[in-house]
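First, the structure itself, so that you have it in front of you.
Only a single protein chain was left out; the remaining protein chains are all shown in position.
Labels for the chains are A, B and C, by order of writing; each one numbers its residues from 1.
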Amino acid sequence: MKNYDLNIQDPQDGVAFRKVDVIGCLDSHTVVGFEKSLHSLLDEDVTKLLINLEQLTYISSAGISALMGLTHRLRQRDGELVLLKPTDKVHRVFRTLGFTNIFKIVEDDSEVEASFKG
Amino acid sequence: MKNYDLNIQDPQDGVAFRKVDVIGCLDSHTVVGFEKSLHSLLDEDVTKLLINLEQLTYISSAGISALMGLTHRLRQRDGELVLLKPTDKVHRVFRTLGFTNIFKIVEDDSEVEASFKG
Amino acid sequence: MSLNTPMPDTIDLEIRCPIETRVLSILRNFVTSIAAYVGFNAEETDKIEMAVDEACANVIRHAYKHLGVSPDLPEAEQAEDANAAQCTLRLRLVLGEDFLKIIIIDNGIGMKNRPPGVDSLEEYTERGGTGGLGTYIIKNFMDEVEYDFPEESGTILTMTKYLISTAKSS
Partner (left out) sequence: MSLNTPMPDTIDLEIRCPIETRVLSILRNFVTSIAAYVGFNAEETDKIEMAVDEACANVIRHAYKHLGVSPDLPEAEQAEDANAAQCTLRLRLVLGEDFLKIIIIDNGIGMKNRPPGVDSLEEYTERGGTGGLGTYIIKNFMDEVEYDFPEESGTILTMTKYLISTAKSS
């Protein structure tokens, strides 16, 4: 059973951010591949990163820590991480633990552009 | 988690058979209650019995043997057992094991009346 | 294969549960999600589910009846404490790339000198449709089935289903 997949969208003309879709679950098992892929992407000098959580069915502390790591790395280069449309289940985890105050979360595609500062 | 329920419908004027709905699963655990209820019902001199399998999610050999037992007991008094609309999963089990040749199975409410012989 | 030899590239799990029919639905749920994890489709998963249910129901109903532990016994003949009787039901699951092996182990009376299950549906109906269907289902729904009877006691049932199924009955 494949319970994790990552889709890194190609850069698009006129779009200032890179979009990545995470599919399945982000736990201590799948987070290894996730971090590897995302840090390679950041090596390409990406500064504005949109992670689409629409199809993320589960996130553990390992997944959250990975998102924290990306947040820090992007801030160091004056970039930013934005999370798009987390599933109810994942959003509830963020809310219960207080991460809605730490991550920038956007509920609608139309708000994405404006959500990246600068 | 309640994974078994039985609904014995009241006798209805002008209807020659009694209808029973089995809900949930019929395995070695739940079959005990099922047999008890059904044999009490048969004690009421029911001869035509319709068991609605529309909501039966699982059946094991214990459930099948219980249906065989009812078939035999009803035949002894010239009665009959008819099974109504088994779920795909249950129907597949009947078919694979050959019980479609043993049980009278009816796929539509309109055929029920005619399916009882005599 | 020795019970304790790990196989490369497999996941090896074991679950122990009490001798009570209540556990059957829990075990079915577990095995169903494992079968889906390995990659079996719904129909194959249904067969695995049923084979495991039958095998575990047999342990619960037959393996410890002589010790007063079985749902088939009248209240008066039931042992006061099933745990005291040291009855065990172990389900070992070996998840392979293209197979699922399920090993069901009890330390009960064993199946050696017991009435065998039926070999066909005809035999089942001739016997009056009262029993013997469980082992028939197990043999027909799984690709490989083996019963072993250790010296000490009990029954070890090893059954395997392959992803590209060579099942005999569908």
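Definition applied: contacts are C-beta pairs under 8 Å (C-beta built on N, C-alpha and C of every residue); 3 or more make two chains touch, one makes a residue touch a chain.
Since this is a predicted model, take the numbers as computed values, not measurements.
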Q. In the full complex, which of C:Phe30, C:Phe99 or C:Phe141 touches the chain missing from this view?
A. C:Phe30
Q: Pick out the residues on subunit A that sit against the missing chain.
A: 1, 3, 25, 27-29, 32, 58, 60-62, 64-65, 68-69, 71-72, 89, 92-93, 96-99, 102
Q | Contact footprint on subunit C, counting only the chain that is left out | A | 6, 11-18, 20, 22-23, 25-26, 29-30, 33-34, 37, 83
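Rule of thumb we're sticking to: only the chains that are shown with their structure count from here on.
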Q: State, to the nearest whole Å, the distance from the C-alpha centre of subunit A to the C-alpha centre of subunit C.
A: 44
Q. Any idea how many Å lie between the Cα centroids of subunit B and subunit C?
A. 26
(Q) How many angstrom lie between the centres of subunit A and subunit B, each centre taken as the mean Cα position? (A) 53
Q.
Counting only residues that touch at least two other chains, what does the list for subunit A look like?
A. none
Q. Counting only residues that touch at least 2 other chains, which ones in subunit C make the list?
A. none
